[in-house]
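For this depiction, one protein chain was excluded, whereas all remaining protein chains were kept in their positions.
Note that the chains are named A, B and C in the order they appear, and that numbering of residues resets to 1 at the start of each chain.
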Amino acid sequence: MNVGFIGLGHMGSGMAANLLKAGHDVTVYNRTHAKSDALASKGAKVALTPGDASKGDAVFTMLANDRALEEVVYQDHGLLASLKPGAVHISSSTISVALSKKLADDHGRQDQRYVAAPVFGRPDAAAAAKIFVVAAGKSDTLNSVSPLLDAVGQRTFTISDQPEAANIVKLSGNFLIATVIESLGEAMALVGKAGVDKHQYLEVLTSTLFGAPIYKTYGTLLADAKFQPAGFAAPLGLKDIELALAAGQELRVPLPIASLLRDRFLTLLANGGDNLDWSAIGGLAAKDAGAA
Amino acid sequence: MNVGFIGLGHMGSGMAANLLKAGHDVTVYNRTHAKSDALASKGAKVALTPGDASKGDAVFTMLANDRALEEVVYQDHGLLASLKPGAVHISSSTISVALSKKLADDHGRQDQRYVAAPVFGRPDAAAAAKIFVVAAGKSDTLNSVSPLLDAVGQRTFTISDQPEAANIVKLSGNFLIATVIESLGEAMALVGKAGVDKHQYLEVLTSTLFGAPIYKTYGTLLADAKFQPAGFAAPLGLKDIELALAAGQELRVPLPIASLLRDRFLTLLANGGDNLDWSAIGGLAAKDAGAA
Amino acid sequence: MNVGFIGLGHMGSGMAANLLKAGHDVTVYNRTHAKSDALASKGAKVALTPGDASKGDAVFTMLANDRALEEVVYQDHGLLASLKPGAVHISSSTISVALSKKLADDHGRQDQRYVAAPVFGRPDAAAAAKIFVVAAGKSDTLNSVSPLLDAVGQRTFTISDQPEAANIVKLSGNFLIATVIESLGEAMALVGKAGVDKHQYLEVLTSTLFGAPIYKTYGTLLADAKFQPAGFAAPLGLKDIELALAAGQELRVPLPIASLLRDRFLTLLANGGDNLDWSAIGGLAAKDAGAA
Partner (left out) sequence: MNVGFIGLGHMGSGMAANLLKAGHDVTVYNRTHAKSDALASKGAKVALTPGDASKGDAVFTMLANDRALEEVVYQDHGLLASLKPGAVHISSSTISVALSKKLADDHGRQDQRYVAAPVFGRPDAAAAAKIFVVAAGKSDTLNSVSPLLDAVGQRTFTISDQPEAANIVKLSGNFLIATVIESLGEAMALVGKAGVDKHQYLEVLTSTLFGAPIYKTYGTLLADAKFQPAGFAAPLGLKDIELALAAGQELRVPLPIASLLRDRFLTLLANGGDNLDWSAIGGLAAKDAGAA
């Protein structure tokens, strides 16, 4: 297929490369053009505006936040103005439910199509086409882009005909990860003050009931208190928790652990945590306990 | 070895049977004597008092709570009065840190020895010798009972020379499980109100980042809203969270998620939840969201 | 002075009437024109557009929320387009910090002046000119409108040269009131379940340490569980807590009680509370305790 890709960050670069590998005709766009070069060397065409990357059958967007996505969509020579009738905007960014709804409406008015397809996985998984895609939208639209989704990930979950449902699922996933971080942080503050070695404690946990890689990954960061470099920076963590809370507000679903996480992120950022990994919120429990 | 076993509930029965299987000479005691019969048929001697089960080289206790343990230890013809100098009390119940410390002291004064060895796993794992043992105490004492610990579980973790540290680790584990329940409950309330099927949502989670069995087990209970029969009853869940909070208070470690869990358990019990599984706290988020 | 007044709700009507009483030349505007009649009979001129009420020396706005205020300010023939250079927009609505900042900027660009002057007090106090005005802005601007502020309230507090600071103080006040409601609700759930009469309990509180009228007012509503009619509707309460949290996010100030209040309001609204007084959040503690 003839597909565009807008947003060549840590995740997007790998995803675009995998579309090329799968034999698709890929046109890439990134605000800072230097990032396009690596893709060009693999066969991608380079667009100079978001619009020029949006003239094919479909276009992915993989951007940092609502504002960045709004800019590429709504600017002059942007995505919305350039996408052909019937072509599909595949929105993979972690964005607000409100924006996802708005995009679905605005594309609909232009006879364009829209699916939300956020992904689970870190940059190395994106490079290896091992990420998971959570997709929602009209079923014929999803069918028409399934070769693209399959090319970027190891599995695609289709979960609703309402695009924004996929965004909510993505946000809920980050909420669950942040909960693991916070709860491990509290547990380690407790056993640590009781004199138990944190690495040994983590081994007990991961050998028994908590075998998921996520406990191993974040537990090790916490046991080492190693929060730099930031794999996923704390301000992005706050953003996602805010978006989960906003979705909860819209749907009237109180999320007390998310409320607590929000306060943790604010505390972290108010005390110099802007450049730390989001797992650093898990260090606050030890600090409150006078042990850090 | 010549070993006693006091407390033949769902967990204790399996553990005692595995001691027999391993070739040990086992004397069992249970308050309601009927439960001893099954073990007798497998070769156990049956004691009529806790003291009569405490005359060997070691004695396990596996009881419901502090009070039950205190009773068998401190009563006339109880464990403390009957244990020989040098013999070992292996305390596997989920009890308070305060009681564990007190037992260590009281046994020490009688030249008896004490280890805390709480376990992770459910009754079927206990029957299959697949539980995990978290042990703490003096190293020579631990060495002397390691054949017993190895007989009841698949692996023994030795984590401290302070017995109560093992109790804290056990309590922290139940705290982490309850956190998984609550966070899944909140996430499901959110995605459920957005129209996502809860079972499908759970499959996304468990296929991606949350592969640990615990997410599968409790997620299924939550998706089915099936809280009976109680595998682990809600009042026991509250008890363990209270004990974790008490440990936190003693060590001055605030545990905000545990505080939230405590309030959830109280809400559940105040509204008729005494006979429900502890996972029922995960249904409260949906209720607060007006969706249950 | 020649002054406009936009927004003749429960609060605005009384404030506008007091400006008339103080001898000012008042032009009023309200979206539903019927509300202007009562003021007209007291001597007010009636404007048919916000802009027509904004041609004097100053214009008050007293509207329900950000959106309503944005509409009157930014519409064609709106406030911003009509206000003379040097004239003052006195913004008394409870609005977001972000909008207050934006208004200050936009008026500045037009050589217009802006003060934030939210008020404390309920409709009867507004009618009696007994409300309190919390004002912020440049000191010469504040001086020039002080006769107007003094006419609507019993006292004006000047607290900052940054207009949005007054909005934060107002939001913090509503946060403190909601905290009183929630804490009284929890305390009453506790003593009520212990068999203490709630009215008698309230008398103990208000006769001793909690003599402020706010404890009496809301305590009586809670003791009576009388949440209708809504003096201040629950959705407005949620809005103000959200605005306080948003201000906290902007300034990186975690507000854990506000987070809890937000969850309470969402629970209330998710369970049919749209038409209840905001004090109804104080009834949720008793419900959680199985006593309501």
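Definition applied: a residue touches a chain if its C-beta (ideal position, glycine included) is under 8 Å from a C-beta of that chain, and two chains touch if they have at least 3 such contacts.
The structure displayed is predicted, hence computed values, not measured ones.
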Which residue of C:Phe5, C:Tyr201 or C:Phe227 touches the chain not shown here: C:Tyr201
Residue in contact with the excluded chain [from B:Met1, B:Ala64, B:Leu266 or B:Ala291]: B:Leu266
Contacts of chain B with the absent chain, listed as residue ranges: 242, 248-249, 252-256, 259-260, 262-264, 266-267, 269-270
Absent-chain interface as seen on chain C, which is shown: 120-121, 132, 134, 155, 157, 159-160, 162, 164-165, 168-169, 172-173, 175-177, 179, 182-184, 186-187, 189-191, 193-197, 200-201, 203-205, 207-215, 244, 247-248, 251-258, 260, 285, 288-291
Absent chain, residues of chain A that touch it: 263, 266-267, 270-272, 288-291
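Criterion: only the chains that are shown with their structure count from here on.
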Homomeric contact chain A-chain C: same or different residue positions, threshold half: same
Centre-to-centre distance between chain C and chain B (centres being mean Cα positions), rounded to whole Å: 53
Averaged-CA centre spacing for the pair chain C and chain A, given as whole angstrom: 39
Multi-partner residues of chain A (each touching 2 or more other chains): 248, 252-256, 260
